[in-house]
Structures are given as C-alpha cells and as structure tokens.
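Report on the following structure.
Note that one protein chain of the assembly has been removed; the remaining protein chains are unaltered in position.
In this document, chain identifiers A, B and C correspond to the written order of the chains, with residue numbering beginning at 1 in each.
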Amino acid sequence: MKKLLEITLGIVTSIGGFLEVGSLATSAQAGAAFGYQLIWAIVLGTICLIFLVEMSGRLAAVSKQPLAGAMRDRFGYPFFLIPLVAMSLLGVLVLASELGGLSLALQLVTGASFPWWAPLGAFAAWLLLWKGTFSIIEKGASLFGLITLVFVVAAFRLHPDWTRAAAGALPSMPRHEPMRYWFIAVSIMGASIAPYLLYFYSAGAVEDKWNETDVPVNRITATFGMSFGGALSVAVLVVAALVLVPRGIRIERFDQIALILTPIMGRSGFFLFAAALGIACFGAMLEIALSVAYLVSQGFGWKWTEDARPRDVARFSLVYTATLIGGAIIVIVGVDPLAITLMSMALTSALLPIAIVPFLILMNDPHFVGQHRNGWISNTVVCAIVGLAFVLAVVSIPLELMGS
Amino acid sequence: MGVRNINVELLLDKEVKDSEGRSAGRIEEIRARRDGEGIIVEAYHLGPQALLERLAAPVMRLSLMRVLGLHRHSHSLRVPWDQLDLSDPERPVLRCPREELVKLAR
Amino acid sequence: MEIAVVRDLLDKQLIDRDGEALGRADGVVMAYSADAPPRIMYFELGAQTLARRLPRPFQGVLAWLGHRLSPRGSSPYRLEVSRIIQLGRTIKIDIDGTRSAARETERWVRDHIIGRIPGS
Partner (left out) sequence: MLTRWRVSCAALILSLVACGGKSVAEQIAEHDRVRVSWEQTTRFVGAEWAGLAIPDAYAARTLQRASEELRSDSEALTKEKLPSGDLARLHAALSIVRARADSLAQAVRARDRDAVIRMVKDSPRANADSLLRQAALR
C-alpha cells in the first residue's frame, strides 16, 4: 500500500513537472506548422527520456552518488570540465527562456507590459530556493504543475482524429518547408531530453536517500511519469494543430500561442493558458537553477543540499544565485523569447552527446552500478535517439541560422 | 639522490620511452598497496599508444583512455616501480627494453 | 589491500570525520626516490592543482582566475593520506573540517557574500 502511494506520487510529480516552455513552445509550433506530422519527435524524445531518467535514478540508488559526482569520479577532472562548462552555459540559456515564458505569462494575466517582470520572476524563484527545502520545491512545483493537464482536456474537447494523430507518431519526410521541419524536430527532441533534469533527478534521489530497493519503483515511476508527461506535449501539439492550422496561423511570436485555448474554453481558457505557462516555467526555473548548482558543487566536491540554510552551503547557494542572475540578464537584454527558446532547445540536442555518452559508459561500469548495469536495449535505444538528435541538430542549426 | 615530490595526476597520459628510446605506452594507472598508515607504489600500468591521439582535441586526449575504458583491454603493460625512472617527471623512461615487461592479461 | 591510485584516490570526494564535504582529491602527491618504492603522501586540493591538469593554453587563464578568486591566493592545500579513516566511494579523513583550510573558500563565500544576504 505504501509502495503504491509512493509510485502514484512519483508519477504525479513527473507529470506536473514535465511541461516547460521548451516543450510547450516547440510542440505548439510543430502543431501550427505541420499538423500531427511531428508527433514522432515527441515520442522519440520521450522514450529516450524515460530510459535516461530511469538510469539516473538507478545510478543514485545503487552507487549513492549523484550523476555529476560520478562523472568526475569516473572520468577525472579534465574531461569532466567539458560537460560541466557546456551544461552550465546551456542551463543559463534554458533558464532564460523559462524566465521569458514566465514574464509573458505575467504580462498576459496582468495586461501590463512591464520590463521588470523578468527580474521580479527571477527574484521570486531565488527567494523560494533561498527559503525552501527540496521536497517543498519538488512537490510544490509538480502539484501546481498539474494545471498543465488543461491541454489534455482541451485536446479531448476538440475530438481529434486519433488515427491520423497516431500516424504522426511514425517519422515521415516533410511535405513542405523541409528546413523548418527538421529544425523544429530537433528542438522538440532537445526540449524532451532535457539533460538538466537528469542532474536534478539523481541529486533528488540522493537527497531522498534512495537505495537498491528503490530500483523497481524508480523504473515504474520513470516509465509512467515520463510517458504521461510526453502525452502532455502531444496534447499541446494536437490543440495547436486543430486550432491554428485551419486559420493558417503560424507561431511567429510567443504571444500567438496564448490564443490556443480560447476557442475551446473562452476567457477562462486564456487565463488557464497563462497560469499553466507561468507555473510550468517557474517550476522549471527552480529545477534548472538547482541542477546547475548540483552539477558544479558535486563536481568540485563542495557541500551541497537544498535542505540546509544557505550560509551552511555557501558555494552551492552562490551557484544557483548566479545562474538565476545570468538568466535574468539575458532576458533583460531583450532577446526574443521564442527565438531563444527554440535555439536553446536545438543547442541542447547538439550538446546531448557530451552529457549522455559519459553517462552511458558510467551505467555500464560494474564498478559503479554493480549488477544493476544497463542492458543492451537501453544502451541501443539511448545511443540511437541521441545520435539521431545530434546529427539532425548539427545539420539543421547552421541552416536555420543562415536562413534567418 | 634525495626524495622529491611528484604529482601523480600530472604523470597520467605521459608517454614512456623504453631503455632503447622506443615508446612503450602512456601511464594510465598506478598500483599501490596499503601498508600500515602509508600507501606504497608497486607498479605503473602503461596503456596503448596514440591510437586516437590525432583524432581528438588535446582536452579529449588527456582522459580519452579513461573515458573509453580502454585500459581494461589488452596491450597494457605492467611496469614494476623499480623499472620506471621518474627523475624527470616530464619524460619518464624505462630502465629496460619494453619486451621485458609483462603484458597485463584481461 | 590493493589500491589503484587513479581509480580509488584521484578525484574522489573527501569528507572529514563528521562526514562533511572537504572537497575533491584534485591531485595526489607521491614521494619519489630512485632507490625505494615511491610512497603516496598527500591529497592536494585547490585551484592551482586543478589548473595544472589542463592543457597548456587553459592553464594561464585558470591560474589567474584561481589567484583572483581564491582568498588564499592559489597555493594548494594538502591532506596527508596517513589520516585516511575509510576508503570507498568517498574518502574519510581524520580531521576536523570546520577549521580546516580545505574549507577556506567556502567560509570566505559565506562571510563575504552569502552571509550578508538577509535570511541566510
């Protein structure tokens, strides 16, 4: 009974925490531009994420080591520096796009176009990290995050043609605008396979003191939680397809996405969208700032935990503070939020091998995970999807930059 | 000759020449034994040579062997502590020809 | 007991006798002489030790950064391996970490930055 509750809670947490500005914007854009045709990118990304999340939980449960610490242990400092630098910079960039989403949500709700939303949002996130504990942040963000289920409700109310949607789950060649098609596909995969989630998840497992008995529970919660989470992204794509395609509206700017729920739910749809966007982005900001702090602190062997007073983990607190400031500066400088979101998601895809290949080697090393090593299925699936995302990213990012 | 301190981490991936000036491999692990409170070095393990060197960037090369776990495979040589001359840590030299070393089986 | 220095000592998490983090084994120092087996003497921690492990072009930049950012300059801090209490996933050292120089940067950040922010 207790196990069942634990599993349910784990799944609910993953669902509530799944959607963030990256998956929301990329799915909506895919739906508006290509109908159901890009559902396969969400499916592939989610499958890969299921394996990776399961792996990072298993690593933490078996070796009592979070991912970042294990990487430094296994590969040594010089090599560790590569994923450290790449993932920290990427973290700041992704955080900026979440902050952009949060600012937009605040602007939608209040009607005020206010340049100070970004620093205010960053400050609110910082305050929660400063005062909160790990479980408050994790549980709170995902509980409020359940509001994103509104997209599933909306998708069902539109009565989509599910057989056509299912056909979109199979990869196909673009019928028009090939460059845009592949670039959005790459961004979707980057948004789904968010590497920062892995540092967050494994550090959380260590904070919650998992052990080997948690391995089966972890497997179930990762599988179902991430699958349902992926279904949320699919719901966003379906709603965007059915609302925007018949009108010929493409998503050029963030503001346009705000309209996707109003034909279904009227005025409350507008505010539900804003609330879902704001909460999802805010939760993701907390997770990203913590992930960067975990990555750096564990890599350098500093004391780290979200459950102590900031002065007792001074350097850890310094890192998340700096990450939030960095993200806020990017938003204040005034880069277009949609552009930065798409670009940071595509960049994530391009940088995936740096984070994932060492992780895979770790998960095959009996010295770390003993008998809980990866099977050939997880190795093959993760390699194939990460490889595909990488190749598509390397090809499509330069083309997108040249084209725009 | 006196005692000098050597940073082990800087020996890693240094190329070792044998007594006849030929390359014998790169230092990739140091085997030691706990002896009371002290830790005493028994042997150095040399890994395979320069396979991927030209392909990878310098940072990559530093730890590529560790990353790929190549040192687990054959072609590794075991050098007893008294056969490696570290009087110049930048240029480690074997006191014997490389044929006299034992191949590590794995 | 067999020890693989790179696998079991280098880059490992060091903790004090209360289990609190001290840092990582950024370097390992051995005493070498021509006629006796070399002995592993110290763990080395610090920005300078880390900087030296990088390819040359990066070394200068990092050493400078470490020098500017670290309150003690960049001279490395050493912990004797004879004080190891426990060897494993982490390495436990028999010292009192609260006053150890290994945590000097942590204390500096606490006293000069984090501690000055209200609510810390």
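Just so it is clear, a contact is a pair of C-beta atoms (placed from the backbone, for glycine too) under 8 Å apart; a residue touches a chain by one contact, two chains touch by 3 or more.
Every value quoted in this text rests on a predicted model; they were computed, and no experiment measured them.
Student: Considering the entire complex, write down the shown chains that touch the omitted one.
Tutor: Contacts of the omitted chain with visible chains: A.
Student: Please pick, from A:Gly269, A:Pro310, A:Gly327 or A:Pro358, the residue that touches the omitted chain in the full complex.
Tutor: For the chain that is not drawn, the touching residue is A:Gly269.
Student: Check the options A:Thr133, A:Thr223 or A:Gln256 and report the residue that touches the missing chain.
Tutor: A:Gln256
Student: If the missing chain were put back, which residues of chain A would it touch?
Tutor: 34-37, 108, 111-113, 161, 164, 167, 175-176, 178-179, 241-242, 245-250, 252-253, 255-256, 258-259, 262-263, 266-267, 269-270, 395, 399, 402-403
The rule is simple: only the chains that are shown with their structure count from here on.
Student: How many angstrom lie between the CA centroids of chain A and chain C, rounded to a whole number?
Tutor: That pair's centroid distance is 34 Å.
Student: Between chain B and chain C, what is the separation of their C-alpha centroids in Å?
Tutor: Each chain's C-alpha centroid was found; their separation is 23 Å.
Student: When the centre of a chain is set as the mean of its C-alpha atoms, what distance in Å lies between chain A and chain B?
Tutor: Here the centre of chain B sits 42 Å away from the centre of chain A.
Student: Give the residues of chain A touching no fewer than two other chains, as numbers and ranges.
Tutor: Answer for chain A, listing residues that touch two or more other chains: 76-78, 81.
Student: Spell out, as numbers or ranges, the residues of chain C touching 2 or more other chains.
Tutor: Only 6-7, 10, 26, 53-55 qualify.
Student: Considering the complex alone, what residue numbers of chain A touch chain C?
Tutor: Chain A residues touching chain C: 63-65, 69, 72-73, 76-78, 80-81, 130-131, 299-304, 309-312, 314-315, 317-318, 367.
Student: Of all residues in chain C, which touch chain B in the complex?
Tutor: Counting only chain C, the residues touching chain B are 1-7, 10, 26-35, 37-41, 44, 49, 52-55, 58, 81-82, 87.
Student: Can you name the residues of chain C that touch chain A in the complex?
Tutor: Touching chain A from chain C are residues 6-7, 10-14, 20-24, 26, 50, 53-55, 89, 105-107, 109-110, 113-115, 117, 119-120.
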